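Quick one: the structure is below, and I'll ask about it shortly.
A single protein chain has been omitted from the complex, and every remaining protein chain is retained in its original position.
For chain A:
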Amino acid sequence: MSNGETPVPEIRVHPIKNGTVIDHITAGQALNVLNILNIPNAASGVISIIINAPSVHGIKDVVKIEGRELNVDEVDKISLISPKATINIIRNFEVSEKTHVHIPEIVGGVVKCINPNCISNSNEPVSSKFTVSTDGQRIVLRCLYCERIISEDIGNHLL
(Lines give C-alpha, C1' and ligand atoms only; values in the text may rest on other atoms or scores of the structure.)
Protein backbone atom coordinates (compact mmCIF):
# COMPACT_ATOMS: atom_id res chain seq x y z
CA MET A 1 0.00 0.00 0.00
CA SER A 2 2.95 2.31 -0.06
CA ASN A 3 2.88 3.31 -3.76
CA GLY A 4 5.62 5.75 -2.98
CA GLU A 5 3.26 7.81 -0.84
CA THR A 6 3.62 8.99 2.67
CA PRO A 7 2.92 5.80 4.65
CA VAL A 8 1.36 7.52 7.62
CA PRO A 9 -2.31 6.53 7.14
CA GLU A 10 -1.67 2.87 6.45
CA ILE A 11 -0.06 2.15 9.80
CA ARG A 12 -3.22 3.30 11.61
CA VAL A 13 -5.19 0.19 10.63
CA HIS A 14 -4.28 -3.46 10.51
CA PRO A 15 -3.63 -5.16 7.19
CA ILE A 16 -6.41 -7.46 6.00
CA LYS A 17 -6.00 -11.15 5.16
CA ASN A 18 -8.63 -11.42 2.42
CA GLY A 19 -10.82 -8.69 0.96
CA THR A 20 -10.60 -5.37 -0.87
CA VAL A 21 -8.78 -2.14 -0.28
CA ILE A 22 -10.25 0.81 -2.14
CA ASP A 23 -7.50 3.38 -2.26
CA HIS A 24 -7.23 6.93 -3.62
CA ILE A 25 -10.89 7.62 -2.97
CA THR A 26 -11.61 11.32 -3.51
CA ALA A 27 -11.39 12.94 -0.07
CA GLY A 28 -14.80 13.09 1.55
CA GLN A 29 -16.34 10.31 -0.54
CA ALA A 30 -15.59 7.31 1.74
CA LEU A 31 -19.05 7.36 3.28
CA ASN A 32 -20.64 7.42 -0.16
CA VAL A 33 -18.50 4.40 -1.10
CA LEU A 34 -19.91 2.59 1.94
CA ASN A 35 -23.40 3.53 0.78
CA ILE A 36 -22.71 2.06 -2.65
CA LEU A 37 -21.50 -1.16 -1.04
CA ASN A 38 -24.52 -1.27 1.26
CA ILE A 39 -22.29 -1.15 4.32
CA PRO A 40 -22.81 -1.63 7.14
CA ASN A 41 -25.19 -4.55 6.88
CA ALA A 42 -25.61 -7.75 8.81
CA ALA A 43 -23.16 -9.63 6.59
CA SER A 44 -20.42 -7.01 6.71
CA GLY A 45 -17.01 -8.14 7.77
CA VAL A 46 -14.58 -5.79 9.43
CA ILE A 47 -14.49 -2.41 7.69
CA SER A 48 -11.71 0.13 8.14
CA ILE A 49 -12.17 3.69 6.93
CA ILE A 50 -9.49 6.33 6.64
CA ILE A 51 -10.65 9.83 5.86
CA ASN A 52 -8.46 12.75 4.79
CA ALA A 53 -5.24 10.71 4.69
CA PRO A 54 -2.30 12.67 3.30
CA SER A 55 -0.81 11.34 0.07
CA VAL A 56 1.57 12.65 -2.57
CA HIS A 57 -1.46 13.84 -4.60
CA GLY A 58 -3.11 15.68 -1.71
CA ILE A 59 -5.60 14.09 0.63
CA LYS A 60 -7.57 10.93 0.03
CA ASP A 61 -9.90 8.45 1.67
CA VAL A 62 -9.28 4.70 1.95
CA VAL A 63 -11.75 1.89 2.67
CA LYS A 64 -10.64 -1.64 3.64
CA ILE A 65 -13.20 -4.44 3.60
CA GLU A 66 -12.50 -7.85 5.09
CA GLY A 67 -13.77 -10.93 3.26
CA ARG A 68 -15.39 -9.25 0.27
CA GLU A 69 -14.47 -8.65 -3.38
CA LEU A 70 -16.44 -6.04 -5.34
CA ASN A 71 -18.52 -6.71 -8.45
CA VAL A 72 -18.44 -4.69 -11.68
CA ASP A 73 -21.60 -2.69 -10.88
CA GLU A 74 -20.19 -1.60 -7.56
CA VAL A 75 -16.91 -0.56 -9.15
CA ASP A 76 -18.79 1.39 -11.86
CA LYS A 77 -20.69 3.30 -9.19
CA ILE A 78 -17.51 4.08 -7.26
CA SER A 79 -15.96 5.44 -10.46
CA LEU A 80 -18.68 8.11 -10.65
CA ILE A 81 -17.83 9.63 -7.28
CA SER A 82 -14.15 8.81 -7.23
CA PRO A 83 -12.69 8.43 -10.72
CA LYS A 84 -9.12 8.00 -9.49
CA ALA A 85 -9.84 5.23 -7.02
CA THR A 86 -7.87 2.00 -7.20
CA ILE A 87 -9.25 -1.41 -6.29
CA ASN A 88 -6.79 -3.74 -4.58
CA ILE A 89 -7.91 -7.34 -4.12
CA ILE A 90 -6.12 -8.83 -1.12
CA ARG A 91 -5.60 -12.57 -0.82
CA ASN A 92 -3.62 -13.98 2.08
CA PHE A 93 -2.28 -10.51 3.01
CA GLU A 94 -0.89 -9.97 -0.52
CA VAL A 95 -2.19 -7.59 -3.20
CA SER A 96 -3.41 -10.15 -5.70
CA GLU A 97 -4.95 -7.72 -8.22
CA LYS A 98 -4.76 -3.95 -8.53
CA THR A 99 -6.95 -2.05 -10.97
CA HIS A 100 -8.04 1.51 -11.54
CA VAL A 101 -11.76 2.03 -11.61
CA HIS A 102 -13.19 2.03 -15.10
CA ILE A 103 -15.47 4.92 -16.01
CA PRO A 104 -18.33 3.43 -18.04
CA GLU A 105 -19.76 5.22 -21.10
CA ILE A 106 -23.33 4.68 -19.90
CA VAL A 107 -24.70 3.92 -16.44
CA GLY A 108 -28.20 2.65 -15.82
CA GLY A 109 -30.14 2.42 -12.59
CA VAL A 110 -27.30 3.98 -10.62
CA VAL A 111 -28.14 7.67 -10.31
CA LYS A 112 -31.50 9.43 -9.99
CA CYS A 113 -32.08 12.27 -12.47
CA ILE A 114 -32.23 15.65 -10.74
CA ASN A 115 -34.96 16.91 -13.07
CA PRO A 116 -38.29 16.32 -11.30
CA ASN A 117 -40.07 16.56 -14.66
CA CYS A 118 -37.90 13.87 -16.28
CA ILE A 119 -39.88 10.85 -17.48
CA SER A 120 -37.35 8.58 -15.70
CA ASN A 121 -38.66 9.96 -12.40
CA SER A 122 -42.22 8.91 -13.10
CA ASN A 123 -43.91 5.56 -12.70
CA GLU A 124 -42.56 4.07 -15.93
CA PRO A 125 -40.90 0.66 -16.28
CA VAL A 126 -37.44 2.06 -17.03
CA SER A 127 -34.26 2.70 -15.07
CA SER A 128 -32.52 6.03 -15.19
CA LYS A 129 -29.76 6.13 -17.82
CA PHE A 130 -26.87 8.57 -18.16
CA THR A 131 -24.00 9.01 -20.53
CA VAL A 132 -20.74 9.57 -18.65
CA SER A 133 -17.99 11.96 -19.65
CA THR A 134 -15.28 13.89 -17.87
CA ASP A 135 -14.85 17.61 -17.67
CA GLY A 136 -11.24 17.94 -16.59
CA GLN A 137 -11.37 16.57 -13.06
CA ARG A 138 -15.14 16.15 -12.80
CA ILE A 139 -17.46 13.41 -13.93
CA VAL A 140 -20.35 14.76 -16.00
CA LEU A 141 -23.55 12.73 -16.30
CA ARG A 142 -26.13 13.57 -18.95
CA CYS A 143 -29.58 12.03 -18.66
CA LEU A 144 -30.41 9.99 -21.76
CA TYR A 145 -34.07 10.98 -21.41
CA CYS A 146 -34.19 14.68 -20.53
CA GLU A 147 -30.49 15.59 -21.14
CA ARG A 148 -30.19 17.30 -17.75
CA ILE A 149 -26.57 17.34 -16.57
CA ILE A 150 -25.31 16.30 -13.13
CA SER A 151 -21.72 17.23 -12.34
CA GLU A 152 -21.86 18.27 -8.69
CA ASP A 153 -22.44 16.09 -5.64
CA ILE A 154 -23.11 12.96 -7.68
CA GLY A 155 -22.85 10.92 -4.48
CA ASN A 156 -26.03 12.59 -3.23
CA HIS A 157 -28.00 11.33 -6.21
CA LEU A 158 -26.96 7.67 -6.16
CA LEU A 159 -29.86 5.22 -6.11
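Here, a contact is a pair of C-beta atoms (placed from the backbone, for glycine too) under 8 Å apart; a residue touches a chain by one contact, two chains touch by 3 or more; residues count from 1.
The rule is short, and it goes like this: contacts and distances are computed from a predicted model.
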item: Name of the absent chain as recorded in UniProt (options "Aspartate carbamoyltransferase", "Succinate--CoA ligase [ADP-forming] subunit beta", "CRISPR-associated protein Cas5" or "NADH-quinone oxidoreductase subunit L"); value: "Aspartate carbamoyltransferase"
item: Omitted-chain contact residue, chosen from A:41, A:123 or A:137; value: A:123
item: Sites on chain A contacted by the missing partner chain, in the whole complex; value: 115, 117-120, 122-126, 143-148
